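A selection of the complex's chains, in situ.
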Amino acid sequence: MTMSVSRIAQAVAVKDLRIELRSRIVTNQVLPFSGLVMVMFAFALDSDDVLQGVAGGLVWLATIFSLFILVQRSFAIEVSDGALDSLRVAGVNPQGIFLGKSISLFVQLIALEVVLLLTAVVLYRVSLGGAGLVLLVTCVVSATAGLAFVGTLYGGLTAGARGRETLLPLLLLPVVAPVLISATRATEAAFTSNGVTVSEGWPWVAVLAVFAAVFGLGGLLSFGSLIEE
Amino acid sequence: MTTTELPAIKGVGTQATRLYGVLALVALGWVFVGGLFFTPEDVVQGDAVRIMYVHVPTAWTAYLAFIVTGVASACWLLGKKHSMGFDRVAGASAEVGVAFMALTLISGSLWGRITWGTFWVWDPRLTTTAFLFVTYLGYLAVRGLGGSPQQRARRSSVVALLAVLEIPLVHFSVVLWRSLHQEASVLSPDGDIKMDGIMLFTLLFGVFGFSVLFAWLVSHRQRIMAMHDAQRASALEVAMVDRLQEASS
Amino acid sequence: MMQPTRVIDFVDAVAVYNDYPALAGVTFSVDRQEIVLLQGPNGAGKTTLLRACAGLIPVVRGSAHVLGVDIAIDRESIRERVGLLGHQNGLFAELTIAENVDFWSTVVGATRAERDAAMQRMSIDGKLANRRVSELSAGQKRRCALACLVVRRAEIWLLDEPHAGLDAKGRDEIDLILKEAASAGATIVVASHEVERAQQLASRTVSLVAGHVRGVS
């Protein structure tokens, strides 16, 4: 009996999130790590003025570094004992797997970003108005969707390949650069830092939405053939 | 142990590739001579402007190469037979494109050193170009991942189709972000060309010459890859014989 | 659904790892409801043959049909009907046995009752079922993997050394399950080094040597 894509997506997402809850990797390790990355930047830059200007950028940089770790882990679960092979043999709908893994990545990333953004607001003393908040939320949601899709797509691509741990960041980094830039600009607009107004942020959110759409669609269409031997 | 006959190799040239070769040689010869001696100095940049005759054509040819990679990948994906010929063209074209993009980066840095006084600035055009370059390095890394040829073709064609979307980003980066780099002056949206006749002529010849050079390189590389595949097939033949001996011993 | 009697049909099939022909021209066929034992020395190609039947490894030369479908052309359509237990268990280590079997039940659409039956068949009691896979012994993991396979109710079962790591009781259990599945219409291929035990189970033995079929009995 063929199961519907949404049933499979749900089962995969629930499984991944349950594994995350068990191992508490995000809360106990990735979160402190990305917090540390932000502190580290502060060290490397060593200038208060610069920091306030680039608070938005730092949040997204830290998010992207965490993305690498999360994607790698998300697929390590599948390949470490050959579970992905079993799923392929069983003909489990790859679109369902793609969506499920994207959803779980999305949830984990959002949780992370909320904490990072709050930290930035507090640490770097940025201001946030009502209009800014709406912009920020839209930006976070669309940027995260894009990151989750692209992460799952490339995670599937490199799953099982030797040297996967290192190839993944290499492939992902140039692709997520547009997300980094657009999300940074939109966040700056939301924070009205560097003298930008909130309305200037919306075009960037549009870029993020297009990105998410392209990779969401690309992933749905290609994931099946990517995980194929 | 039997030795399997390898097809006799007399080079990978054909009538057509020889024609391309000659054409490329002639065109690039003109670019060399014309670019260095016949074209005038620029009012502002002086002799440095001559780098343009390499810089711009290599950039555009790299775009062309990546687009060819994308199209060939699409043909592989959509084709019923998944003909490996398309995959080889895609790979060969990406290799040549990466080489040309490297030339763009190098010539651009040298040019920048002269006109801006620096090899590199964090300018949108330059940065996006660097990203494009690395993206295709990644594409080549994916091709090198191993696995069956089909798997390689599947993976790399998906990457190629996603990567080609970055080209508009590079091209329009000068418009999207305010940039230090030259705005599109030859391929500008309003269509009028502001350039001295012979300079334009030489530039266009450069574009032509590098494109033909690209075609020449790709057709050779692609045939070398085909021969490599054939060689692998005959290596398999040998290994099969080995296996049979192992089985009957 | 067409019901061909010849469920697996390989003719001169070649499968390679890079350029190494792990299967160097294998002609091999299995009829519906048969239980076939694959046997042969280490490195003969048993695992490769099973993975090729499951569509995990492409057959690059010769012809290969599974359930009447040419798997060189279309591997997708037969997949749901094939189940494979490989050398690896394919389990999620952070989940409990019950959660692993649950996950599989959901993705393949099995009912609660079928799930419970599968666990019971492999003697996984309530206490064991709620322990995480990472905390199990090798044999307990193998039991869990077998339960995940049973829940799939595939038409073709491919098992790579199902007995390895199981205790005597577990071996009897899995043999019984396979026999029942075969008589209920499934087709079963087992690769095993426990030749004596497996021969009692199987109706036919296919011997592989160095990527070739050496003999059938």
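The chains carry the letters A, B and C, assigned in the order they are written, with residues numbered from 1 in each.
Operating definition for what follows: a contact is a pair of C-beta atoms (placed from the backbone, for glycine too) under 8 Å apart; a residue touches a chain by one contact, two chains touch by 3 or more.
This structure is a prediction, so every number in the text was calculated from the model and none was measured.
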Overall stoichiometry - one representative per chain kind is placed in view: A x2, B x1, C x2
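The rule is short, and it goes like this: only the chains that are shown with their structure count from here on.
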Farthest chain (mean CA position) relative to chain A: C
Centroid spacing, where centroids are CA-atom means, of chain B and chain C in whole angstrom: 47
Interchain centroid distance [CA atoms averaged], chain A/chain B, Å: 32
Distance between the centres, which are taken as Cα means, of chain C and chain A, whole angstrom: 37
Residues of chain B engaged with two or more neighbouring chains: 146, 148
Residues of chain C engaged with two or more neighbouring chains: 58
Residue ranges of chain B in contact with chain A within the complex: 131-132, 134-135, 137-138, 141-142, 145-148, 151, 154-155, 158-159, 161-162, 165-166, 169
Chain C-touching residues of chain A, taken from the complex the two chains share: 1-3, 7-8, 11-12, 15, 18-19, 22-23, 77, 80-83, 85-92, 96, 224, 229
Chain B-facing residues of chain C, complex: 14, 16, 18-21, 24-25, 58, 60, 209-212, 214
